[in-house]
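All protein chains but one are shown in place.
Chain lettering (A and B) follows the sequence in which the chains are written, and residue indices restart at 1 in each chain.
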Amino acid sequence: MSKEAVFMQGNQAMAEAAIRGGCKMFFGYPITPSSEVPEYYARVMVERPEENITYIQAETECSAFNMIAGAAAAGHRSMTATAGPGFSLGQEAMSYMSAAGLPGVVVQIMRPGPADGEILPAQGDYFQITRGGGHGDYYTLALAPWSIQELVEIMQESFVLAEKYNNPVVVVSDAMLAKLRESVVLPDYTDNEAAPEEKHNTLTGAKGRKRHLITTCGFGAVQWNQFNNDLQKKYAEIAANEKRYESYFMDEDPDIVVVAFGAYSRVCLSGVKMAREAGLKVGMIRPISLWPFPDNAFEGLDGKQFLVCELNAGQMVQDVKLSVKNKDDVHFFGMLGGIVPTPKEICAEIQKVEVK
Amino acid sequence: MKVVYEAPKINTGVPTTYCGGCGHGIINRLIAEVIDEMELKEKAVLLWPIGCSCVNVNTMDIDQLCCLHGRGPASGTGMKRANPDNLVIVYQGDGDMVSEGMAEIMHAAIRGEKFTVIFVNNAIYGMTGAQMAPTTLLGQNASTAPGGRQVINSGYPVKMAELLAELPGTVYSERVTVNTPANIIKAKKAIKKAFELQMKGEGMTFVEVLSMCPTGWSMSPVKACEWVDTNMTEIFPLGVVKDETEGLKQQEEAAK
Partner (left out) sequence: MNQVKIDFERCKECGYCIHYCPKKVLVKGDKINKKGYFAAEVADPEGCIACGTCARVCPDVCISVYKDVE
């Protein structure tokens, strides 16, 4: 496979990466800004029969998520891509897949809510993604890339992670990353998928083995308490292994630390660079895993000022406050409705932060 | 001694979780008998709904998935499309299918998903305690329809076997019941036919089974069997609603 860069749209590059990562089953419902993903799968199904793609346009996102659950239970890699309203409809199945231990992968391409909202870039679904958006005590691993290159790599890895932990994984994108076109080196075809019958608890027919049973119905308080404790153990393991972040200019002892994630953090980094040119001592932390939140990135940063920049009314800022000792040192700059601030505006916000 | 009847081989011996006289027990047993007879244990995957049957998962020694309420046909779509050689059985109750999961069952039939749906219609919600179902008869008492179901509030009972037969994706639709020995034999035949058609990969196969819920209906089990005849079959007539087998055979022969 050629390692040459191609110029490609985020959604399409992501779909191609998923196909090369062994995800041959896509179930989805069109919703802006995610629709290029189902379109891509549908086209590959027709134009590249050798890929053996199954594409189903579901009647609702609710069904699409449950189709993933079925395909995952049958031992096959499967995914959907959606935006906030569809992700809300899928929450029942997210809760279900978490309890059932089904490795479904969902791409959440955020747009501004609440309700129908807008179709522009936003990050207002952070809470829903990181807190387990459905009912019950559960979490889903959530990874938020900032470039198409990182997106395609995370897209492929998400299937491996989902199968490693038998847990759903959310790839967090937004209208910016979805519609952006830039150079990307597409990852090769991976050869890391086990056969369905070799995977955990898959339902392929009880041939030469004991029956497999996947159920999320409790059998009494004692059993269900134990079931939940086991789930929490798994989440502790994921939290111990999968915290990811990148930091910029943090080895230069900055006074101010900007915190931002996703495609918007690229804009923020430009703002940080502007502020540095103006003589301010600024660094940046970019959480890549939104759950588990990389609180370890904030160790040893007592006394510094933090500026959390998000395209919402202040959601990740809560996780930052939980990660630092002095909550009063955590400041917030948000923008709503789909407006993306310029680097200049972010630089101006950094300049407003009072260094003690 | 010649064995006239013994428990199906795939029966685990675990007692059922149903009330005395519940039709689910008979229907589950018929499914097990047919899987035995067709030697499909190694290919069968049974998808349970949410309802009384979702806790009865330990009586059969086959792969099983307990689905979300109403979503069986969606999960079944993912499963059958992933492994088309498996015998996928989507088992649903009236609340699960006709209320919560109406979109899922309709669209699975619209797509002609090649699994078998066993629809247990007992005209009441069993698990949650005798509330009204979309298939509750007019005037039939339910805990959420005291004094009987009224059209003005709740409309009319839904006839799923006829509704799905309208869709080209459904190749076989039959309504049976398990209230008498003769009807139990007919019900088993219908289930067997549906499984056979599924294994040939024809399209959606649908068996609606009118079932007794003595607890929910507040009557003795034997009386409940009679009530199926006296009240249910008038609204939900028994028999084959659609059978494309002959047409499919002709197509096959024409292709040869």
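Keep this in mind: a contact is a pair of C-beta atoms (placed from the backbone, for glycine too) under 8 Å apart; a residue touches a chain by one contact, two chains touch by 3 or more.
All values derive from a computational prediction rather than experimental measurement.
Here is the thing to keep in mind: the chain we left out touches B in the whole complex.
Although one chain is not drawn, the whole complex shows that of B:G23, B:G95, B:G126 or B:G216 it is B:G23 that touches it. Screening B:V171, B:I184, B:L197 or B:L238 against the full complex identifies B:I184 as the residue touching the chain left out.
Counting over the whole complex, chain B has residues 1-8, 11, 15-16, 18-26, 29, 59, 180-181, 184-185, 214, 220-222, 225 touching the chain that is not drawn.
One rule holds in what follows: only the chains that are shown with their structure count from here on.
If you average the Cα atoms of chain A and of chain B, the two centres end up 39 Å apart.
Across the interface of their complex, chain B is touched by residues 25, 27, 54, 56, 58-60, 62-64, 66-76, 78, 92-93, 96, 196, 203-208, 211-217, 219 of chain A. Across the complex, chain B meets chain A through its residues 41-45, 47-48, 50, 54-55, 57-58, 60-68, 71, 74-83, 86-87, 103-104, 106-107, 111.
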